[in-house]
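In this view, the complex is presented without one of its protein chains, the others remaining in place.
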Amino acid sequence: MSFLLHGLLYGAVVGSVLLTVTAWAVWFERKFSARMQSRLGPTIVGPVGLLQPIADALKLMQKETIFPDNADRFLFRAAPPFMVVFSLATAAVVPFGPDMIAADLDIGVLYILALAGLMLFPVWIGGWASNNKFALLAAMRGIAQGVSYELPLVLSALVPVVLAGSMSLSVIVSFQAEHGWFIVWPPGPGLIAFGIFFVASLAETNRIPFDIPEAESELVAGVTTEYTGMKFGFFYLAEYLHTLVSAAVAAALFFGGWHGPWVSGLHWFVLKTLVLFVSIFWIRWTLVRFRADQLMRLCWKWLVPISLVVLMAAAVAVQLGEGR
Amino acid sequence: MIHIDPASELGTLLRERFGAEDFPKDAAPLVSPERHVELARVLAEEHGYRVFLYVAASHWPVVAPNPKKEGDTGDPEHYEIAYALRRPGPNTDVAHWRVRVDVGHSVPSLVPLFAGADWQEREQYDLVGVVFEGHPDLRRLMMPEDWEGHPLRRDYAIDTACPPWR
Amino acid sequence: MGYVLDSLRSMGVTMRNLFRAPTTVEFPKVKRPRSDRYRASFALLHDEHGEELCIGCLACERICPSAIITVVQAPKRESAVTGKKRGWCADLTLDLNACIYCELCVQVCPTDAIIMVRTPEQPAFEREGLFLSMAKLYENEKLLEPSWGTGTKLLEMQDPKRGAEEAPKKPAPAAVQPTPADASGSTSEGSA
Partner (left out) sequence: MSVELTAQRRADPYLDLEDYDPEADLMVLNVGPQHPSTHGVFRMKLYLDGEVIVKAVPYVGYLHRGVEKLCEKLTYTQVTPIVDKNDYVSPMMNEQAINMAFEDLLGVEVPRRARWLRTVLAELQRIASHLLWLGTFTLDLGGAIGGGSTLFLYCFRERELVLDIFEELTGCRFHYNTHTIGGNRHDITPGWAKMVHEAISVIEARTHEYEAMVTRNGIYADRTRGIGVIDAGLAMELGLTGPALRGSGVDHDLRRDAPYHAYDEVEVRVQTEAAGDCMARALVRIREMRESVRIVREMVDGVPEGPICGHRPIKLATQTKIKAGQAYACLESPRGELGTFVIAGGGSGTACPYRLKIRPPSLHALAAVPYIMPGHMVSDAVAILGSLDPILGEADR
């Protein structure tokens, strides 16, 4: 019973905090990109446009929901909520602080990766149900990309698992608190694995330079071409949530999570997540996108082999360390 | 003003091989419609005029004979199609010539020689109504497919009512 | 690896731009300065004695490429100031909906009566708002800032004989005016 209560309480707290943070992450990205592009960004709603996310949400809610002709209405409606649920559910196993974790699963990493795989389904469902060629092409690209990049994502995420000897994120973080962050120790595998994990996360979350499923200059708006109002808003929200959670997971896996010099705690975790989050934005607003086949080439010819090698190296390092 | 010197290389070619007699001061020489594809080929292959510039057709309505002028027979309704090719590079030059056909007759198309003539001829067909014989895909280019008339003809009034837009 | 280095170089560029001052302004609050010659809307002018300059000569109506100016001539009568007979304009309307801001009407005006104004952003909520009646045109004279160009100045600037002699003693032949107009405008402006 207490387990259920704990889950509900933490779930509510984490969910609402994350949603709020995501809303202002959108504001932050708009402001950040604006300044990067010599613009002002949102200025009108609230001081320095801080209330802009609320205005956006209100606007989206007021908009009419349009169903395309011959669209599969049930699936069309079903896709957006799934997106949000899956990306929120990922956050359940992220350790925000020493004891701040909604559900300390033994298979935390596996759970995250499984949910990342599930995220492909709403994309495909939405693209198929829209009865739009652009959405269909985008959905097919999304599936191909998601399935391919799952591999380097899993392989690189296994490196910390092997090093820490556990699949639980909280154990991985505590291990790093004891033995040093994986990004610096052992030198090499952690850093390369982080690089691959980061790139694969960019691809999983459809961020530039890997945003071909929603490549708006080619495919209008990709899967969301036919979505309007809050249905589109859900996709949009889920995208940001997914990015935020990916940054948080990367921070936990490779940067020691809540551990930091002087006083460990939530603040370190937030700081690390934010740095990763901002660098994702920074990359997004700088680069152009790959083409679908180049993206696959990068994945299968470079990321997968390298991550395999790094995984082996990590295993060897652990074996050598055992004798110590 | 477009003027081709009859003594120039181009003028000699036109005069000797393509039977151009008149070299007006303010227009390109006329070449017969039967010979003009051959002219374009010779210009492109032997003289380096390889950049396709333009096709410009114009419509000339009937001119009644002037009774005051002796021997004036007037002018039947006809099309005048001006062509131009360019020789690229530092010694660039433009070869202009005109083809004249009566309404109802067609002009041999330049598309087999110049891919660029494709859309230009379609445009002239669309806007002026000249039919280019041998064009692989002579459809309207600018106007809607079901448009009536050819807007750039002189007898097409500028305030012709436009059908309701689809 | 090449991708990473290239991306870092590109990211360096965007980071450098992050610290450059923004070029956009918060529009309704801040307005960018407009040049002297900026042309935005139209106005009809009075001379210094308060008499309408427009003589209803139809020059602007005839030159307008999009045919948006309509002039209704009034019968000739004496001017209250000079006492000479001159033409009058009964009505002049200008439809900004189709205006292409070519400044030709200003250039051809023999009396510098019609000018353009440089106060930017003259939006309207309905099409009628962009339809300038004669009353509105005379109102613009008082409310809005005039642009540099007038018929005299433009013709003087384009005079083919300009610069041939240093100081033109008599006004350019094309710029002979039936009524005294803005004479101070004929300076040698523009010779940089």
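Per-chain numbering from 1; labels A, B and C assigned in written order.
Note that in this section contacts are C-beta pairs under 8 Å (C-beta built on N, C-alpha and C of every residue); 3 or more make two chains touch, one makes a residue touch a chain.
The structure presented is a predicted model; accordingly, all values stated were derived computationally and were not measured.
Peer 1: List the displayed chains that the omitted chain touches in the full complex.
Peer 2: A, B, C
Peer 1: Which listed residue, A:L60, A:V220, A:V278 or A:L308, touches the chain dropped from view?
Peer 2: A:V220
Peer 1: In the complete complex, the non-displayed chain touches which residues of chain C?
Peer 2: Chain C touches the chain not shown through residues 2-3, 6-7, 9-10, 12-14, 16-17, 23, 34-39, 59, 62-63, 65, 100-104, 107-108, 116, 118, 147-149, 154-155, 157-164, 174, 189-192.
Peer 1: In terms of residues, what is the contact footprint of the unshown chain on chain A?
Peer 2: 33, 36-39, 133-134, 137, 208-209, 211-212, 215-220, 284-294
Peer 1: Since one chain has been left out of the picture, which residues of chain B touch it in the full complex?
Peer 2: 1-2, 26-28, 50-54, 56, 58, 60-61, 63, 80, 82, 84, 86, 88-92, 94, 96, 113-116, 118-120, 123, 127, 136-137, 140-144, 151-152, 154, 156, 158
What we mean here is this: only the chains that are shown with their structure count from here on.
Peer 1: So how far apart, in whole Å, are chain B and chain C when each is placed at the average of its C-alpha atoms?
Peer 2: Between these chains, centre-to-centre, one finds 42 Å.
Peer 1: Cα centroid separation between chain A and chain C, in whole Å?
Peer 2: From the centre of chain A to the centre of chain C is 56 Å.
Peer 1: Of all the residues in chain A, which ones touch at least 2 other chains?
Peer 2: none
Peer 1: Give every residue of chain A touching chain C within the complex, in rising order.
Peer 2: Residues 32, 34-40, 43, 195, 209, 282-283, 285-287, 298 of chain A touch chain C in their complex.
Peer 1: Residues of chain C touching chain A in their complex?
Peer 2: It comes out as residues 3-4, 7, 10-11, 13-15, 17-18, 20-26.
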